[in-house]
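Note that one protein chain of the assembly has been removed; the remaining protein chains are unaltered in position.
Showing chain A:
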Amino acid sequence: MTIDAARGASAAVPDSSGHYGLYGGRFAPEALMAALDELETEFASAMRDPAFTAELNDLLAGYAGRPSLLTEARRFGEHAGGARILLKREDLNHTGSHKINNVLGQALLTRRMGKRRVIAETGAGQHGVATATAAALLGLECTVFMGEVDTERQALNVARMRMLGAEVVPVRTGSRTLKDACNEAFRDWVATVDHTHYCVGSTMGPHPFPMMVRDLQRVIGVEARAQVLELTGRLPDAVVACVGGGSNSMGAFHAFIPDETVALYGFEAAGDGVETGRHAATISGGSVGVIHGMRTYLLQDEDGQTIESHSISAGLDYPGVGPEHSWLHDSGRAAYRPITDAEAMAAFSLLCRTEGIIPAIESAHALAGAIKVGEELGPDATIVVCLSGRGDKDMHTAADYFGLMPEGGAE
């Protein structure tokens, strides 16, 4: 199968001012407006430039390892209502998650814009590792902002980034998680924008970031759609993905949006349960407002102050969500549902033991969702699950959760 990350990327949304219906837009300091305009123009021209897209596609194929496999999970499917479960194996990409798709595009764009440094925010560390990787490959300086809480629960990824030559800055403000890492990245960017590109890691932020990251991630769904047609001779009944900021899900969904028979399900991190208030299920449990440069659903209190999110998964522990998801939710094209920590960890364990695949805890939310959707749709259904990342980084959390550490050892 040949891949072309750029072709067909244009769509009905966003409009020319970066809005997805009510959502998105550009709520950013004036100091960044020129850079955002430049980025929008450069990205559009790059995606029309055959030399740029050829280089990107070469990197995706020869470096990241695309196309990623579509693996049938038969034993897992027995626990999902007998549905046919097809795993889109983003975990097999170089660096271990879908994040590399976006980062390679933005790193090439950074070079094209004549900038020498990239910065990134990271939660689980997957985007930070991917950015550090692309920076090493293209000879760019790299600084990654990571909440202090996340540097502790994802210590291995901190070491990986540093091995790759990146500077990792632990962020000690606010909740010391992903949202605070985003704040710190914006603060750096406003002071360094003449030579630095902010490599945003998800379909979030001020326009054009949500669109650009979607267009760089939509290769997931483009491949999956062709693979499932080849394997089964028809479109799937559902596509399922986890949603934090929403880049793997947006990438998985986008090519299927025109296929009206394909149901789209985004599974948000419900932490201890949406009803407990300790969760990160932005669409299920939030309301509309403005955060990190975009209008979208977010977790906020009655004064419009951001409420800290909670999830066992660092990569989903974010109180906002990409604006296109808010739009897909309101339009009814995609359905968003919560998955608790406990449900995610049960699915995590199940995939390990039925398929010999250790998923990222983020992706385990999609797997838990697939079990529910499979039970609803029954054995005749075909469900594509975006397995967005691998779980090596999560072994410490999982070992703690399941009590796998030998007594007196490891800690």
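In this text, a contact is a pair of C-beta atoms (placed from the backbone, for glycine too) under 8 Å apart; a residue touches a chain by one contact, two chains touch by 3 or more; residues count from 1.
Definition applied: contacts and distances are computed from a predicted model.
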Margin query: Tell me the UniProt protein name of the chain this structure doesn't show, selecting from "Heme exporter protein B", "Carbon monoxide dehydrogenase", "Tryptophan synthase alpha chain" or "ABC transporter".
Written below: "Tryptophan synthase alpha chain"
Checklist line | Chain not shown: contacting residue from A:N183, A:S202 or A:T382 | finding: A:N183
Notebook entry, point to check: Which of these touches the unseen chain: A:G21, A:G82, A:G174 or A:G273?
Noted result: A:G174
Checklist line | Option from A:F27, A:Y63 or A:Y401 whose C-beta touches the chain left out | finding: A:F27
Next item on the list: Go through chain A and note every residue touching the omitted chain.
Entry: 17, 25-35, 173-174, 179-180, 182-183, 186-187, 190-191, 193-194, 287, 289-293, 295, 300, 302-306
